[in-house]
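Shown here: the complex without one of its protein chains, the others still in place.
Right, chain A next:
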Amino acid sequence: MGEPEQDSRTPVCMPGAHLPNCDAEQRASARLDGTLPERWKEPRGKTCPEREECCFPEEGGGAQAEGLGGDLDKGKEQIKGVKASKQLGAKGKKVAKKMPGEWRSRTSTEGHSCRSHWAKLRMEAMELRSTSPSRRQASFEAAWISARAHCPRSRFRQESGPCYLGPGEMPQRQAMRSQKRRKDLRVEESRGALRMFRRERSIPLRGSAAALCNNLSVLQLPVHNLTHFGVVHGPSAQLVSAAPEGVPLAQRQLHAKERAGVSLPLITQVHWCVLPFRILLVLTSHRGIQMYESDGSVMVYWHALNSGDASPVQAVFARGIASSGHFICVGTWSGRVLVFDVPAKGPNIVLSEELAGHLTSVTDIASEHAQEQDCIADMVTADDSGLLCVWRSGPEFKLLTRIPGFGAPCTSVQLWQGIVAAGYGNGQLRLYEASTGTLHAQINAHARAICALDLAPMVGKLLSAAEDTFVHIWKLNRNLKNGCIEVEHCHGECVPDTQVCGARFCDPSGSSLAVTGYDLAEILRFSSV
């Protein structure tokens, strides 16, 4: 072993400088009031934490410091034991196990000279105790700067300087204790809002979600501090109620009603309809339409689909559910929209009208209350050919506008303040003026078919989810000067390796959302930080 270099420069191994896993508060406190944390007191047979992180060459083999009671054999054990000991960080985080190559050769295998390091530390700590806070800070900073300049360890040279922290700062690695949280933190980098969406606890499902569009329905009950989620699995639909933190409280499965002797029919959609005096849960399947009380406990109405004039090649099903006033509108495979009149109480639900406006299967229906005077549209229906029909609801529904398609099916539609937002099978998102049908915005939003749209009506946020694993949030607003509709992108989120099939906001202000994916047996939740 050659002669180690004797350094006369300021010691770089300042208290805590090598210990990236040391708690910031501890380090700060160590600096400023001069006390040493537990860890830095004499180790009794423990490995020196600095041994691996040290940027000083070992100062000669066999330098015996006083009072540390280690003999050479123990030193050897310590060296061998370094690989095994991983409990060096504050919360058991692993630290780098290998010493840098160029130092390794200078390490004496007989004994570790960390005792000298400990001695140095203690001297420094005593020094710190005597200086004023500002002087301590200054000396620390100076030491840090020189360390960065001289230290061969690349980590110290990084701009972000993982070891040095200003008071009150939390390094990224410190904040995220678990692997999971670190991966889930995504920072929005686009110009404009700096939003961070954090992955919240997922809600487990008993069965995976089916590959349908609009395959998630959310009912918020702020009064009871509950949220209900509804997901279609295939021949059954699952209802889960959860507390605000995502803790699942109750689960229920509903099945499609079947005729005797035939195979189980598949469910196409499940949706909560909020009516003026009650909330009903509507289930559409390949047999018909079932309506339940909002918790799914009692079926209040069953309507069988009439497949009389269907050709054998046509699949018969109902799809597309929305509530408009005290009506519930459901779309069918033929393009007809069934309008049910729902009383305030009881099961006396009546089919009041069948709207004919579409020639191909209905995909989705959306509606909103006509409260403002310039918002005259009430309901919009979409179908497989991309055609949109805008209706005014009432005892008799009236067709206001038809918005033609362009070849791609319109898979999902939303209505907000007279703006129709439509998502298409080629990934495009279009905004139309509901009363006239003029196109106001065309967004190349996704690379695959859009499968779900949702609105946060209080803030005018639109959520779009597609099979390309992305979920985007947009801000809609009307330009008061010229009445034009404007849209801007707020945030994009990638749900890795998941073909998203449903997405909804979980609260009216649009600060949390839930997402389901094909073949995924859980509901993913995100909330903005």
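Basically, a contact is a pair of C-beta atoms (placed from the backbone, for glycine too) under 8 Å apart; a residue touches a chain by one contact, two chains touch by 3 or more; residues count from 1.
In this section, contacts and distances are computed from a predicted model.
S.K.: Select, from "Cystatin LXN-type domain-containing protein", "Organic solute carrier partner 1", "serine C-palmitoyltransferase" or "Mitochondrial import inner membrane translocase subunit", the UniProt-recorded name of the complex's unshown chain.
M.R.: "Organic solute carrier partner 1"
S.K.: Quick one: say which of A:N426, A:S511 or A:S528 touches the chain that got left out.
M.R.: In the full complex, the listed residue that touches the missing chain is A:N426.
S.K.: Of A:P222, A:P347, A:G394 or A:G483, which sits in contact with the chain we cannot see?
M.R.: Here the residue in touch with the unshown chain is A:G483.
S.K.: Identify the residue among A:L388, A:I443 or A:A503 that touches the chain left out of the display.
M.R.: That would be A:I443, which touches the missing chain.
S.K.: Tell me which residue among A:E293, A:D468 or A:E522 touches the hidden chain in the full complex.
M.R.: A:D468
S.K.: In the whole complex, what residues of chain A lie against the chain that is missing from view?
M.R.: Within chain A, the residues that touch the unshown chain are 189-190, 207-208, 210-212, 234-235, 261-264, 266, 286, 312-315, 317, 360-361, 363, 383-385, 407-409, 411, 425-428, 433, 436, 438-449, 468-470, 472, 482-489, 492, 494, 496-499, 518-519.
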